[in-house]
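Missing here is one protein chain; the remaining ones are kept as they sit in the complex.
And now, chain A:
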Amino acid sequence: MIRIQAEDFDTSAEIARLTSGRGDVGAVVTFSGLCRDEAGTLAALEIEHYPGMAEAEIGRIAVQACERWPLTGLTAVHRFGRILPGQNIVLVVAASAHRQAAFEAAHFLMDYLKSRAPFWKKEHRIDGSTGEWVEAKESDEEAAARWR
């Protein structure tokens, strides 16, 4: 299940959604991405996204993950709008019978999401200035390429 939303998410509720009422899940891996304060200089991040394509692209990545690993469930939630240091940005929950598939699928989904899902972060500085658009990192591209 893929959700793109402005509001916060509840990690334990998302885990429960993949496990409650079933006995075949042996492993749940969650990844939470949070907004950093960049050593006290960042007031907030403004996250812009491409509505429609953001859901579609994460959906395409999730389909690949489900084809590659034997998952019992997979959830991705990505927020947009103004996000303060310490607040949640992204959540991935991967469930499987065994841990290896859950760990790898969550890792894969995050690595691909970083370089292929249409989101952009802009920094707002604590001194009141609007900072720069966050630059994409070469290392994120390389992280995604490892899974090919």
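We take it that contacts are C-beta pairs under 8 Å (C-beta built on N, C-alpha and C of every residue); 3 or more make two chains touch, one makes a residue touch a chain; residues count from 1.
One rule holds for everything that comes next: contacts and distances are computed from a predicted model.
The subunit not displayed here is recorded in UniProt as "Molybdopterin converting factor subunit 1", chosen from "Fe-S cluster assembly protein SufD", "Carbohydrate ABC transporter permease", "Molybdopterin converting factor subunit 1" or "Phenol hydroxylase".
Considering A:Arg3, A:Arg82 or A:Lys122, the position touching the chain not shown turns out to be A:Lys122 (whole complex).
When the omitted chain is restored, the residue from A:Met1, A:Ala56 or A:Ala145 that touches it is A:Ala56. The residue from A:Val28, A:Ile47, A:Leu74 or A:Ala102 that touches the chain not shown here is A:Ile47.
Although one chain is not displayed, chain A still touches it through residues 33, 47-50, 52-54, 56-57, 78, 89-90, 110, 113-122, 133-136, 140.
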